[in-house]
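Quick notes on the structure that follows.
One protein chain omitted, others in place.
Labels run A and B following the written order; every chain starts at residue 1.
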Amino acid sequence: MKLKCVLSTEQFTSRQMVNELLDLAGEMEKGLQRGSLPQSLSGKIVACMFFEPSTRTRLSFETAALRLGGQVIGTENAQISSSTVKGEILEDTIRIVSGYADCIVMRHPQDGAAEVAAKVSPVPLINAGDGGNQHPSQALLDLYTIKKEKGRLEDLDIAMVGDLLYGRTIHSTLTLLSLYPNNRFHFIAPQRLALPQKYKDLLKERNVFFDESEDMRAVLPKADVLYMTRVQKERFESKEEYEKLKDAYILDTAALGEAKEDAVIMHALPRINEIALAVDKDPRAAYFRQARNGLYMRMALLHYLLGG
Amino acid sequence: MKLKCVLSTEQFTSRQMVNELLDLAGEMEKGLQRGSLPQSLSGKIVACMFFEPSTRTRLSFETAALRLGGQVIGTENAQISSSTVKGEILEDTIRIVSGYADCIVMRHPQDGAAEVAAKVSPVPLINAGDGGNQHPSQALLDLYTIKKEKGRLEDLDIAMVGDLLYGRTIHSTLTLLSLYPNNRFHFIAPQRLALPQKYKDLLKERNVFFDESEDMRAVLPKADVLYMTRVQKERFESKEEYEKLKDAYILDTAALGEAKEDAVIMHALPRINEIALAVDKDPRAAYFRQARNGLYMRMALLHYLLGG
Partner (left out) sequence: MKLKCVLSTEQFTSRQMVNELLDLAGEMEKGLQRGSLPQSLSGKIVACMFFEPSTRTRLSFETAALRLGGQVIGTENAQISSSTVKGEILEDTIRIVSGYADCIVMRHPQDGAAEVAAKVSPVPLINAGDGGNQHPSQALLDLYTIKKEKGRLEDLDIAMVGDLLYGRTIHSTLTLLSLYPNNRFHFIAPQRLALPQKYKDLLKERNVFFDESEDMRAVLPKADVLYMTRVQKERFESKEEYEKLKDAYILDTAALGEAKEDAVIMHALPRINEIALAVDKDPRAAYFRQARNGLYMRMALLHYLLGG
(Lines give C-alpha, C1' and ligand atoms only; values in the text may rest on other atoms or scores of the structure.)
Protein backbone atom coordinates (compact mmCIF):
# COMPACT_ATOMS: atom_id res chain seq x y z
CA MET A 1 0.00 0.00 0.00
CA LYS A 2 1.34 3.41 -0.95
CA LEU A 3 0.46 6.26 1.41
CA LYS A 4 -0.80 9.55 0.01
CA CYS A 5 -0.25 11.49 3.24
CA VAL A 6 2.02 10.81 6.22
CA LEU A 7 0.06 11.87 9.28
CA SER A 8 0.78 9.36 12.02
CA THR A 9 2.95 6.34 12.64
CA GLU A 10 -0.30 4.44 13.21
CA GLN A 11 -0.62 4.39 9.40
CA PHE A 12 2.37 2.03 9.28
CA THR A 13 0.76 -1.29 9.95
CA SER A 14 3.59 -3.44 8.66
CA ARG A 15 7.36 -3.53 8.90
CA GLN A 16 7.49 -3.67 5.13
CA MET A 17 6.12 -0.14 4.83
CA VAL A 18 8.70 1.15 7.29
CA ASN A 19 11.56 -0.78 5.73
CA GLU A 20 10.78 0.66 2.32
CA LEU A 21 11.28 4.18 3.67
CA LEU A 22 14.40 3.20 5.64
CA ASP A 23 15.93 1.77 2.46
CA LEU A 24 14.99 4.89 0.53
CA ALA A 25 16.62 7.09 3.19
CA GLY A 26 19.77 4.99 2.83
CA GLU A 27 19.78 5.61 -0.91
CA MET A 28 19.34 9.33 -0.27
CA GLU A 29 22.31 9.39 2.10
CA LYS A 30 24.49 7.66 -0.47
CA GLY A 31 23.21 9.87 -3.28
CA LEU A 32 24.02 13.02 -1.32
CA GLN A 33 27.54 11.84 -0.56
CA ARG A 34 28.17 10.91 -4.18
CA GLY A 35 26.54 14.06 -5.53
CA SER A 36 24.06 11.95 -7.48
CA LEU A 37 20.69 12.64 -5.88
CA PRO A 38 17.61 12.03 -8.03
CA GLN A 39 16.10 15.37 -9.12
CA SER A 40 12.68 13.86 -8.55
CA LEU A 41 11.11 17.08 -7.27
CA SER A 42 12.14 19.11 -10.29
CA GLY A 43 9.30 21.45 -11.18
CA LYS A 44 7.55 20.70 -7.88
CA ILE A 45 6.78 23.15 -5.09
CA VAL A 46 6.64 22.14 -1.42
CA ALA A 47 4.72 24.43 0.97
CA CYS A 48 6.17 24.39 4.49
CA MET A 49 3.34 25.70 6.65
CA PHE A 50 4.61 26.14 10.18
CA PHE A 51 1.83 27.36 12.47
CA GLU A 52 4.34 27.25 15.26
CA PRO A 53 8.04 27.82 14.65
CA SER A 54 10.52 24.97 14.39
CA THR A 55 13.90 25.87 12.97
CA ARG A 56 15.27 22.35 12.80
CA THR A 57 12.31 20.54 11.30
CA ARG A 58 11.46 23.29 8.83
CA LEU A 59 15.01 23.73 7.58
CA SER A 60 15.51 19.98 7.16
CA PHE A 61 12.34 19.64 5.07
CA GLU A 62 13.26 22.72 3.00
CA THR A 63 16.77 21.39 2.44
CA ALA A 64 15.34 18.00 1.46
CA ALA A 65 13.04 19.59 -1.14
CA LEU A 66 15.80 21.77 -2.59
CA ARG A 67 18.37 18.94 -2.74
CA LEU A 68 15.90 16.90 -4.82
CA GLY A 69 15.46 19.77 -7.28
CA GLY A 70 12.22 21.16 -5.86
CA GLN A 71 11.32 24.64 -4.73
CA VAL A 72 9.87 25.87 -1.45
CA ILE A 73 7.22 28.35 -0.35
CA GLY A 74 5.93 28.75 3.15
CA THR A 75 5.64 30.57 6.37
CA GLU A 76 8.03 30.56 9.30
CA ASN A 77 5.38 31.28 11.87
CA ALA A 78 1.85 31.21 10.50
CA GLN A 79 0.52 31.79 14.00
CA ILE A 80 1.37 35.45 13.63
CA SER A 81 0.67 35.54 9.92
CA SER A 82 -2.30 36.87 8.15
CA SER A 83 -4.83 34.08 7.70
CA THR A 84 -4.67 32.90 11.26
CA VAL A 85 -4.74 36.38 12.76
CA LYS A 86 -7.79 37.17 10.66
CA GLY A 87 -9.48 34.07 12.09
CA GLU A 88 -9.48 31.84 9.02
CA ILE A 89 -10.13 28.17 9.73
CA LEU A 90 -7.32 25.75 9.00
CA GLU A 91 -9.32 23.96 6.30
CA ASP A 92 -9.62 27.16 4.25
CA THR A 93 -5.88 27.88 4.49
CA ILE A 94 -5.08 24.33 3.35
CA ARG A 95 -7.61 24.44 0.49
CA ILE A 96 -5.90 27.52 -0.86
CA VAL A 97 -2.26 26.55 -0.34
CA SER A 98 -2.94 23.18 -1.96
CA GLY A 99 -3.96 25.13 -5.06
CA TYR A 100 -0.43 26.53 -5.25
CA ALA A 101 1.88 23.75 -4.05
CA ASP A 102 2.41 20.08 -4.95
CA CYS A 103 2.85 19.02 -1.33
CA ILE A 104 2.25 20.50 2.12
CA VAL A 105 4.48 20.00 5.16
CA MET A 106 2.63 21.22 8.24
CA ARG A 107 3.49 21.87 11.88
CA HIS A 108 0.55 22.88 14.06
CA PRO A 109 0.09 23.41 17.81
CA GLN A 110 -3.15 21.41 18.01
CA ASP A 111 -3.52 17.65 18.34
CA GLY A 112 -5.21 16.21 15.28
CA ALA A 113 -4.65 19.25 13.06
CA ALA A 114 -2.81 17.16 10.47
CA GLU A 115 -5.77 14.88 9.94
CA VAL A 116 -8.16 17.81 9.63
CA ALA A 117 -5.88 19.38 7.04
CA ALA A 118 -5.31 16.18 5.06
CA LYS A 119 -9.07 15.71 4.64
CA VAL A 120 -9.39 18.82 2.49
CA SER A 121 -6.02 18.69 0.74
CA PRO A 122 -5.93 17.35 -2.83
CA VAL A 123 -2.11 17.18 -2.57
CA PRO A 124 0.06 15.00 -0.30
CA LEU A 125 0.49 16.32 3.24
CA ILE A 126 3.17 15.47 5.79
CA ASN A 127 2.53 16.01 9.49
CA ALA A 128 5.63 17.73 10.86
CA GLY A 129 4.23 17.64 14.37
CA ASP A 130 0.71 18.34 15.64
CA GLY A 131 0.54 19.34 19.30
CA GLY A 132 1.37 16.47 21.62
CA ASN A 133 0.02 13.96 19.14
CA GLN A 134 2.37 12.72 16.41
CA HIS A 135 5.57 13.51 14.55
CA PRO A 136 5.97 10.63 12.10
CA SER A 137 9.01 11.85 10.17
CA GLN A 138 10.88 12.10 13.48
CA ALA A 139 9.95 8.51 14.30
CA LEU A 140 11.14 7.30 10.91
CA LEU A 141 14.48 9.07 11.27
CA ASP A 142 14.79 7.65 14.78
CA LEU A 143 14.44 4.14 13.39
CA TYR A 144 16.89 4.95 10.63
CA THR A 145 19.34 6.08 13.31
CA ILE A 146 18.90 2.97 15.48
CA LYS A 147 19.30 0.72 12.44
CA LYS A 148 22.50 2.50 11.48
CA GLU A 149 23.95 2.66 14.98
CA LYS A 150 22.94 -0.81 16.22
CA GLY A 151 22.63 -2.70 12.95
CA ARG A 152 19.14 -3.95 13.82
CA LEU A 153 15.67 -2.86 14.88
CA GLU A 154 14.77 -5.94 16.89
CA ASP A 155 15.75 -7.57 20.17
CA LEU A 156 16.59 -4.21 21.74
CA ASP A 157 16.20 -2.80 25.25
CA ILE A 158 14.90 0.71 24.66
CA ALA A 159 14.79 3.19 27.53
CA MET A 160 12.65 6.29 26.97
CA VAL A 161 13.28 8.94 29.57
CA GLY A 162 11.64 12.17 30.68
CA ASP A 163 8.38 13.69 29.49
CA LEU A 164 6.54 10.72 28.00
CA LEU A 165 3.14 12.38 28.33
CA TYR A 166 3.50 15.31 25.95
CA GLY A 167 6.43 13.99 23.93
CA ARG A 168 4.97 13.36 20.48
CA THR A 169 8.28 11.99 19.28
CA ILE A 170 8.16 9.27 21.92
CA HIS A 171 4.60 8.40 20.89
CA SER A 172 5.48 8.17 17.22
CA THR A 173 8.72 6.28 17.70
CA LEU A 174 7.47 3.60 20.08
CA THR A 175 4.56 2.93 17.75
CA LEU A 176 6.96 2.13 14.91
CA LEU A 177 9.49 0.24 17.00
CA SER A 178 6.81 -2.02 18.40
CA LEU A 179 6.33 -3.47 14.91
CA TYR A 180 9.71 -5.20 15.21
CA PRO A 181 10.05 -8.45 17.22
CA ASN A 182 11.53 -8.91 20.68
CA ASN A 183 11.96 -5.29 21.65
CA ARG A 184 11.59 -4.37 25.33
CA PHE A 185 10.57 -0.85 26.35
CA HIS A 186 11.54 0.77 29.64
CA PHE A 187 9.63 3.95 30.32
CA ILE A 188 11.27 6.26 32.84
CA ALA A 189 9.20 9.26 33.82
CA PRO A 190 7.82 11.07 36.84
CA GLN A 191 4.24 9.90 37.43
CA ARG A 192 2.84 13.21 36.29
CA LEU A 193 4.51 12.76 32.89
CA ALA A 194 3.89 9.06 32.41
CA LEU A 195 3.10 7.55 29.02
CA PRO A 196 -0.59 7.88 28.04
CA GLN A 197 -2.70 4.74 28.49
CA LYS A 198 -3.40 4.69 24.76
CA TYR A 199 0.18 3.74 23.95
CA LYS A 200 0.37 1.14 26.72
CA ASP A 201 -2.74 -0.45 25.25
CA LEU A 202 -1.13 -0.50 21.83
CA LEU A 203 1.93 -2.29 23.18
CA LYS A 204 -0.22 -4.84 25.01
CA GLU A 205 -2.22 -5.45 21.88
CA ARG A 206 0.98 -6.09 19.96
CA ASN A 207 2.33 -8.29 22.80
CA VAL A 208 5.32 -6.06 23.37
CA PHE A 209 7.09 -6.10 26.72
CA PHE A 210 7.37 -2.85 28.66
CA ASP A 211 7.90 -1.70 32.22
CA GLU A 212 7.63 1.68 33.89
CA SER A 213 9.62 3.34 36.63
CA GLU A 214 10.86 6.68 37.89
CA ASP A 215 14.48 5.60 38.17
CA MET A 216 16.75 6.17 35.19
CA ARG A 217 19.89 4.80 36.86
CA ALA A 218 18.38 1.36 37.31
CA VAL A 219 17.77 0.96 33.62
CA LEU A 220 21.06 2.35 32.34
CA PRO A 221 23.07 -0.90 32.58
CA LYS A 222 20.72 -2.75 30.26
CA ALA A 223 19.59 -0.11 27.72
CA ASP A 224 20.71 -0.61 24.11
CA VAL A 225 18.97 2.61 23.19
CA LEU A 226 18.64 5.51 25.64
CA TYR A 227 16.16 8.05 24.32
CA MET A 228 16.30 11.26 26.35
CA THR A 229 13.64 14.01 26.27
CA ARG A 230 13.25 17.42 27.83
CA VAL A 231 11.53 17.59 31.23
CA GLN A 232 10.03 21.05 31.37
CA LYS A 233 9.88 22.79 34.72
CA GLU A 234 6.46 24.23 33.99
CA ARG A 235 4.90 20.78 33.88
CA PHE A 236 5.25 20.48 37.66
CA GLU A 237 2.90 21.85 40.29
CA SER A 238 5.49 22.45 42.97
CA LYS A 239 9.07 23.59 42.80
CA GLU A 240 9.96 20.94 45.36
CA GLU A 241 8.67 18.15 43.18
CA TYR A 242 10.62 19.47 40.21
CA GLU A 243 13.82 19.94 42.20
CA LYS A 244 13.53 16.43 43.56
CA LEU A 245 13.14 14.86 40.15
CA LYS A 246 15.07 16.92 37.68
CA ASP A 247 18.54 15.53 38.39
CA ALA A 248 17.24 12.02 38.01
CA TYR A 249 16.68 12.72 34.34
CA ILE A 250 19.95 14.38 33.49
CA LEU A 251 22.50 12.34 31.62
CA ASP A 252 25.97 13.42 32.67
CA THR A 253 29.29 11.62 32.39
CA ALA A 254 28.74 9.95 35.77
CA ALA A 255 25.42 8.48 34.65
CA LEU A 256 26.93 7.57 31.31
CA GLY A 257 29.52 5.51 33.16
CA GLU A 258 26.76 3.10 34.09
CA ALA A 259 25.52 2.67 30.54
CA LYS A 260 26.39 -0.16 28.15
CA GLU A 261 29.54 0.27 26.11
CA ASP A 262 27.60 0.03 22.89
CA ALA A 263 24.53 2.00 23.97
CA VAL A 264 23.09 4.64 21.64
CA ILE A 265 22.19 8.00 23.20
CA MET A 266 19.38 9.72 21.31
CA HIS A 267 17.50 12.99 21.67
CA ALA A 268 15.11 14.72 19.28
CA LEU A 269 16.74 18.06 20.20
CA PRO A 270 16.83 20.83 21.17
CA ARG A 271 18.32 19.65 24.46
CA ILE A 272 18.49 22.12 27.29
CA ASN A 273 20.34 20.59 30.22
CA GLU A 274 19.09 17.00 30.24
CA ILE A 275 22.27 15.90 28.46
CA ALA A 276 25.47 17.47 29.80
CA LEU A 277 27.71 19.05 27.19
CA ALA A 278 30.55 16.75 28.27
CA VAL A 279 28.57 13.79 26.92
CA ASP A 280 28.79 15.17 23.35
CA LYS A 281 32.32 13.83 22.93
CA ASP A 282 31.36 10.27 23.83
CA PRO A 283 31.05 8.08 20.72
CA ARG A 284 27.74 6.78 22.06
CA ALA A 285 26.24 10.27 21.76
CA ALA A 286 24.26 9.84 18.54
CA TYR A 287 21.93 12.85 18.69
CA PHE A 288 23.78 15.06 16.22
CA ARG A 289 24.09 12.15 13.78
CA GLN A 290 20.38 11.55 14.42
CA ALA A 291 19.58 15.17 13.45
CA ARG A 292 21.55 14.76 10.24
CA ASN A 293 19.66 11.56 9.47
CA GLY A 294 16.55 13.73 9.48
CA LEU A 295 17.63 15.19 6.18
CA TYR A 296 17.95 11.76 4.53
CA MET A 297 14.59 10.59 5.86
CA ARG A 298 12.82 13.78 4.79
CA MET A 299 14.31 13.44 1.31
CA ALA A 300 13.03 9.86 1.33
CA LEU A 301 9.52 10.97 2.33
CA LEU A 302 9.31 13.69 -0.31
CA HIS A 303 10.71 11.38 -2.96
CA TYR A 304 8.25 8.65 -1.91
CA LEU A 305 5.23 10.96 -2.04
CA LEU A 306 6.12 13.11 -5.05
CA GLY A 307 8.87 11.46 -7.02
CA GLY A 308 7.32 8.16 -7.95
CA MET B 1 0.49 51.01 -23.84
CA LYS B 2 2.57 48.66 -21.77
CA LEU B 3 2.62 49.27 -18.01
CA LYS B 4 5.91 49.29 -16.12
CA CYS B 5 4.28 49.01 -12.69
CA VAL B 6 0.86 47.76 -11.62
CA LEU B 7 -0.25 50.04 -8.81
CA SER B 8 -3.96 50.65 -9.23
CA THR B 9 -6.82 49.54 -11.42
CA GLU B 10 -7.18 53.20 -12.38
CA GLN B 11 -4.18 52.63 -14.67
CA PHE B 12 -6.38 50.40 -16.82
CA THR B 13 -8.13 52.94 -18.98
CA SER B 14 -9.28 50.54 -21.67
CA ARG B 15 -10.80 47.06 -21.86
CA GLN B 16 -8.03 46.11 -24.24
CA MET B 17 -5.41 46.41 -21.50
CA VAL B 18 -7.48 44.24 -19.18
CA ASN B 19 -8.31 41.68 -21.86
CA GLU B 20 -4.64 41.25 -22.69
CA LEU B 21 -3.92 40.19 -19.11
CA LEU B 22 -7.02 37.97 -18.94
CA ASP B 23 -5.88 36.16 -22.08
CA LEU B 24 -2.39 35.80 -20.67
CA ALA B 25 -3.79 34.32 -17.44
CA GLY B 26 -5.73 31.82 -19.56
CA GLU B 27 -2.53 30.78 -21.28
CA MET B 28 -0.84 30.38 -17.90
CA GLU B 29 -3.65 28.15 -16.65
CA LYS B 30 -3.37 25.93 -19.71
CA GLY B 31 0.43 25.92 -19.52
CA LEU B 32 0.36 24.81 -15.90
CA GLN B 33 -2.06 22.00 -16.65
CA ARG B 34 0.00 20.79 -19.59
CA GLY B 35 3.30 21.21 -17.77
CA SER B 36 4.48 23.62 -20.44
CA LEU B 37 4.79 26.96 -18.70
CA PRO B 38 7.16 29.51 -20.24
CA GLN B 39 10.32 29.82 -18.12
CA SER B 40 10.24 33.53 -18.74
CA LEU B 41 11.53 34.49 -15.29
CA SER B 42 14.60 32.29 -15.54
CA GLY B 43 17.53 34.16 -14.00
CA LYS B 44 15.18 36.75 -12.51
CA ILE B 45 14.62 37.48 -8.82
CA VAL B 46 11.30 38.73 -7.43
CA ALA B 47 11.37 40.50 -4.05
CA CYS B 48 8.15 39.98 -2.08
CA MET B 49 8.16 42.80 0.46
CA PHE B 50 5.25 42.32 2.83
CA PHE B 51 5.13 45.15 5.36
CA GLU B 52 2.06 43.45 6.76
CA PRO B 53 1.60 39.70 6.60
CA SER B 54 -0.62 38.05 4.00
CA THR B 55 -0.17 34.32 3.63
CA ARG B 56 -2.41 33.90 0.61
CA THR B 57 -1.25 36.79 -1.52
CA ARG B 58 2.43 36.32 -0.75
CA LEU B 59 2.41 32.58 -1.38
CA SER B 60 0.53 32.97 -4.66
CA PHE B 61 3.04 35.54 -5.97
CA GLU B 62 5.98 33.41 -4.81
CA THR B 63 4.49 30.32 -6.45
CA ALA B 64 3.90 32.31 -9.64
CA ALA B 65 7.53 33.45 -9.77
CA LEU B 66 8.89 29.95 -9.08
CA ARG B 67 6.59 28.24 -11.62
CA LEU B 68 7.92 30.60 -14.31
CA GLY B 69 11.52 29.71 -13.47
CA GLY B 70 12.26 32.72 -11.26
CA GLN B 71 13.61 32.93 -7.74
CA VAL B 72 12.25 34.74 -4.70
CA ILE B 73 13.65 36.83 -1.88
CA GLY B 74 11.62 38.76 0.62
CA THR B 75 10.25 39.33 4.03
CA GLU B 76 7.19 37.76 5.58
CA ASN B 77 6.49 40.67 7.88
CA ALA B 78 8.71 43.68 7.26
CA GLN B 79 6.78 45.60 9.90
CA ILE B 80 8.76 43.78 12.55
CA SER B 81 11.89 43.54 10.48
CA SER B 82 15.00 45.57 10.68
CA SER B 83 14.69 48.53 8.35
CA THR B 84 11.25 49.52 9.52
CA VAL B 85 12.04 49.03 13.19
CA LYS B 86 15.10 51.21 12.81
CA GLY B 87 12.91 53.94 11.30
CA GLU B 88 14.03 53.77 7.70
CA ILE B 89 11.73 55.51 5.24
CA LEU B 90 10.00 53.33 2.64
CA GLU B 91 11.81 55.04 -0.24
CA ASP B 92 15.22 54.00 1.12
CA THR B 93 14.13 50.38 1.56
CA ILE B 94 12.82 50.27 -2.01
CA ARG B 95 15.93 51.94 -3.44
CA ILE B 96 18.06 49.23 -1.90
CA VAL B 97 15.89 46.20 -2.63
CA SER B 98 15.54 47.32 -6.25
CA GLY B 99 19.32 47.05 -6.45
CA TYR B 100 19.03 43.34 -5.70
CA ALA B 101 15.82 42.17 -7.39
CA ASP B 102 14.33 42.41 -10.88
CA CYS B 103 10.82 43.11 -9.62
CA ILE B 104 9.19 44.10 -6.32
CA VAL B 105 5.82 42.84 -5.08
CA MET B 106 4.76 44.98 -2.14
CA ARG B 107 2.03 44.85 0.50
CA HIS B 108 1.90 47.87 2.82
CA PRO B 109 -0.52 49.03 5.52
CA GLN B 110 -0.68 52.64 4.26
CA ASP B 111 -2.84 54.03 1.48
CA GLY B 112 -0.72 55.28 -1.39
CA ALA B 113 2.46 53.45 -0.31
CA ALA B 114 2.66 51.66 -3.67
CA GLU B 115 2.86 54.91 -5.60
CA VAL B 116 5.50 56.32 -3.26
CA ALA B 117 7.57 53.16 -3.72
CA ALA B 118 7.15 53.00 -7.50
CA LYS B 119 8.50 56.54 -7.86
CA VAL B 120 11.96 55.53 -6.63
CA SER B 121 12.08 52.00 -8.03
CA PRO B 122 14.06 51.42 -11.22
CA VAL B 123 12.47 47.95 -11.48
CA PRO B 124 8.81 47.00 -12.02
CA LEU B 125 6.67 47.08 -8.88
CA ILE B 126 3.32 45.38 -8.23
CA ASN B 127 1.01 46.71 -5.54
CA ALA B 128 -0.18 43.68 -3.58
CA GLY B 129 -2.45 45.84 -1.45
CA ASP B 130 -1.82 49.25 0.11
CA GLY B 131 -4.02 50.02 3.11
CA GLY B 132 -7.66 50.55 2.14
CA ASN B 133 -6.66 51.86 -1.25
CA GLN B 134 -6.05 49.33 -4.05
CA HIS B 135 -5.29 45.68 -4.74
CA PRO B 136 -5.10 45.48 -8.53
CA SER B 137 -3.98 41.86 -8.93
CA GLN B 138 -7.01 40.82 -6.88
CA ALA B 139 -9.28 42.81 -9.20
CA LEU B 140 -7.75 41.20 -12.26
CA LEU B 141 -8.19 37.71 -10.87
CA ASP B 142 -11.76 38.60 -9.94
CA LEU B 143 -12.48 39.51 -13.56
CA TYR B 144 -10.75 36.34 -14.73
CA THR B 145 -13.02 34.38 -12.39
CA ILE B 146 -16.21 36.10 -13.55
CA LYS B 147 -15.26 35.58 -17.21
CA LYS B 148 -14.62 31.89 -16.57
CA GLU B 149 -17.71 31.31 -14.46
CA LYS B 150 -20.20 33.42 -16.43
CA GLY B 151 -18.62 33.46 -19.88
CA ARG B 152 -18.78 37.25 -20.08
CA LEU B 153 -17.84 40.49 -18.35
CA GLU B 154 -20.77 42.57 -19.54
CA ASP B 155 -24.50 42.84 -18.97
CA LEU B 156 -24.17 41.54 -15.41
CA ASP B 157 -25.96 42.36 -12.17
CA ILE B 158 -23.19 42.56 -9.62
CA ALA B 159 -23.99 42.70 -5.91
CA MET B 160 -21.16 43.79 -3.62
CA VAL B 161 -21.93 43.12 0.01
CA GLY B 162 -20.48 44.12 3.36
CA ASP B 163 -17.65 46.52 4.08
CA LEU B 164 -17.49 48.67 0.96
CA LEU B 165 -15.70 51.51 2.72
CA TYR B 166 -12.38 49.87 3.62
CA GLY B 167 -12.53 46.98 1.15
CA ARG B 168 -9.71 47.70 -1.28
CA THR B 169 -10.66 44.65 -3.32
CA ILE B 170 -14.12 46.08 -3.92
CA HIS B 171 -12.61 49.40 -4.99
CA SER B 172 -10.21 47.78 -7.41
CA THR B 173 -12.70 45.32 -8.86
CA LEU B 174 -15.57 47.74 -9.51
CA THR B 175 -13.15 50.10 -11.25
CA LEU B 176 -12.20 47.39 -13.73
CA LEU B 177 -15.70 45.98 -14.17
CA SER B 178 -17.11 49.41 -14.96
CA LEU B 179 -15.05 49.42 -18.16
CA TYR B 180 -17.37 46.75 -19.60
CA PRO B 181 -20.77 47.74 -21.02
CA ASN B 182 -24.20 47.25 -19.45
CA ASN B 183 -23.11 46.17 -15.99
CA ARG B 184 -25.34 47.12 -13.05
CA PHE B 185 -23.87 47.42 -9.56
CA HIS B 186 -25.83 46.85 -6.37
CA PHE B 187 -23.97 48.00 -3.29
CA ILE B 188 -25.21 46.45 -0.04
CA ALA B 189 -23.64 47.88 3.08
CA PRO B 190 -24.51 49.42 6.42
CA GLN B 191 -24.39 53.21 6.10
CA ARG B 192 -21.24 53.42 8.17
CA LEU B 193 -19.44 51.17 5.66
CA ALA B 194 -20.89 52.59 2.44
CA LEU B 195 -18.84 52.92 -0.73
CA PRO B 196 -16.66 56.08 -0.78
CA GLN B 197 -18.02 58.96 -2.88
CA LYS B 198 -14.93 58.77 -5.09
CA TYR B 199 -16.04 55.47 -6.58
CA LYS B 200 -19.64 56.58 -7.04
CA ASP B 201 -18.31 59.58 -8.97
CA LEU B 202 -16.25 57.28 -11.15
CA LEU B 203 -19.29 55.16 -12.00
CA LYS B 204 -21.38 58.26 -12.79
CA GLU B 205 -18.63 59.57 -15.01
CA ARG B 206 -18.57 56.27 -16.89
CA ASN B 207 -22.38 56.23 -17.05
CA VAL B 208 -22.65 52.99 -15.13
CA PHE B 209 -25.84 52.11 -13.30
CA PHE B 210 -25.66 51.48 -9.56
CA ASP B 211 -27.94 51.51 -6.56
CA GLU B 212 -27.29 51.29 -2.82
CA SER B 213 -29.14 49.62 -0.01
CA GLU B 214 -28.71 47.92 3.33
CA ASP B 215 -30.74 44.85 2.39
CA MET B 216 -28.91 41.89 0.91
CA ARG B 217 -31.98 39.67 0.61
CA ALA B 218 -33.72 42.05 -1.79
CA VAL B 219 -30.89 41.89 -4.29
CA LEU B 220 -30.24 38.13 -4.15
CA PRO B 221 -32.87 37.14 -6.75
CA LYS B 222 -31.31 39.27 -9.45
CA ALA B 223 -27.54 39.07 -8.78
CA ASP B 224 -25.42 37.31 -11.40
CA VAL B 225 -22.37 37.92 -9.25
CA LEU B 226 -22.59 38.04 -5.46
CA TYR B 227 -19.34 39.43 -4.03
CA MET B 228 -19.21 38.96 -0.25
CA THR B 229 -16.76 40.74 2.09
CA ARG B 230 -15.97 40.61 5.77
CA VAL B 231 -17.91 42.99 8.04
CA GLN B 232 -15.64 43.55 11.00
CA LYS B 233 -17.18 44.02 14.41
CA GLU B 234 -14.69 46.70 15.35
CA ARG B 235 -15.97 49.02 12.64
CA PHE B 236 -19.14 49.64 14.65
CA GLU B 237 -19.61 52.09 17.46
CA SER B 238 -22.18 50.13 19.37
CA LYS B 239 -22.66 46.45 19.93
CA GLU B 240 -26.38 46.89 19.28
CA GLU B 241 -25.79 48.33 15.85
CA TYR B 242 -23.46 45.45 14.99
CA GLU B 243 -25.82 42.79 16.32
CA LYS B 244 -28.68 44.27 14.33
CA LEU B 245 -26.78 44.24 11.06
CA LYS B 246 -24.42 41.32 11.13
CA ASP B 247 -26.91 38.60 10.20
CA ALA B 248 -28.07 40.63 7.24
CA TYR B 249 -24.67 40.09 5.65
CA ILE B 250 -24.23 36.40 6.24
CA LEU B 251 -24.75 34.10 3.32
CA ASP B 252 -26.13 30.79 4.58
CA THR B 253 -28.03 28.08 2.74
CA ALA B 254 -31.34 29.81 3.45
CA ALA B 255 -30.14 33.03 1.83
CA LEU B 256 -28.59 31.07 -0.99
CA GLY B 257 -32.01 29.61 -1.72
CA GLU B 258 -33.13 33.03 -2.91
CA ALA B 259 -30.17 33.45 -5.28
CA LYS B 260 -30.20 32.80 -9.02
CA GLU B 261 -29.45 29.25 -10.11
CA ASP B 262 -26.45 30.40 -12.09
CA ALA B 263 -25.19 33.04 -9.65
CA VAL B 264 -21.49 33.17 -8.85
CA ILE B 265 -20.55 33.51 -5.16
CA MET B 266 -17.22 35.29 -4.72
CA HIS B 267 -15.08 36.30 -1.75
CA ALA B 268 -11.48 37.53 -1.62
CA LEU B 269 -10.93 35.36 1.47
CA PRO B 270 -10.20 34.81 4.28
CA ARG B 271 -13.88 34.46 5.21
CA ILE B 272 -14.76 34.35 8.85
CA ASN B 273 -18.46 33.68 9.22
CA GLU B 274 -20.00 35.78 6.45
CA ILE B 275 -20.32 32.67 4.30
CA ALA B 276 -21.58 29.58 6.13
CA LEU B 277 -19.47 26.45 5.69
CA ALA B 278 -22.52 24.63 4.29
CA VAL B 279 -22.42 26.93 1.25
CA ASP B 280 -19.00 25.53 0.22
CA LYS B 281 -20.59 22.46 -1.37
CA ASP B 282 -22.89 24.49 -3.60
CA PRO B 283 -21.60 24.61 -7.19
CA ARG B 284 -22.22 28.35 -7.20
CA ALA B 285 -19.58 28.81 -4.48
CA ALA B 286 -16.67 30.03 -6.62
CA TYR B 287 -14.37 31.46 -3.94
CA PHE B 288 -11.90 28.60 -3.77
CA ARG B 289 -11.71 28.48 -7.58
CA GLN B 290 -11.26 32.26 -7.43
CA ALA B 291 -8.27 31.86 -5.06
CA ARG B 292 -6.71 29.38 -7.43
CA ASN B 293 -7.22 31.79 -10.32
CA GLY B 294 -4.99 34.15 -8.36
CA LEU B 295 -2.04 31.99 -9.23
CA TYR B 296 -2.75 32.18 -12.97
CA MET B 297 -3.26 35.94 -12.88
CA ARG B 298 -0.10 36.53 -10.84
CA MET B 299 1.88 34.42 -13.29
CA ALA B 300 0.35 36.54 -16.08
CA LEU B 301 1.38 39.77 -14.34
CA LEU B 302 4.96 38.66 -13.71
CA HIS B 303 5.28 37.33 -17.26
CA TYR B 304 3.82 40.57 -18.63
CA LEU B 305 6.20 42.79 -16.65
CA LEU B 306 9.37 40.69 -16.78
CA GLY B 307 9.06 38.09 -19.48
CA GLY B 308 8.60 40.22 -22.56
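Criterion: a residue touches a chain if its C-beta (ideal position, glycine included) is under 8 Å from a C-beta of that chain, and two chains touch if they have at least 3 such contacts.
Everything numeric in this text was worked out from a predicted model, so none of it was measured.
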Among B:95, B:184 or B:289, exactly one should touch the missing chain; which is it?
B:95
Out of A:38, A:53 or A:196, point to the residue that touches the absent chain in the complete complex.
A:53
In the whole complex, of A:179, A:259 or A:295, the residue touching the missing chain would be A:295
Considering the whole complex, not just the chains shown, which residues of chain A touch the missing one?
35, 52-56, 59-60, 62-63, 66-67, 72, 76-77, 230, 269-272, 288, 291-292, 295
Chain B residues touching the chain left out here are 43, 45, 47, 71, 73-78, 80-88, 92-93, 95-97, 99-101
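By definition in this document, only the chains that are shown with their structure count from here on.
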Round to the nearest whole Å and give the separation of the Cα centres of chain A and chain B.
40
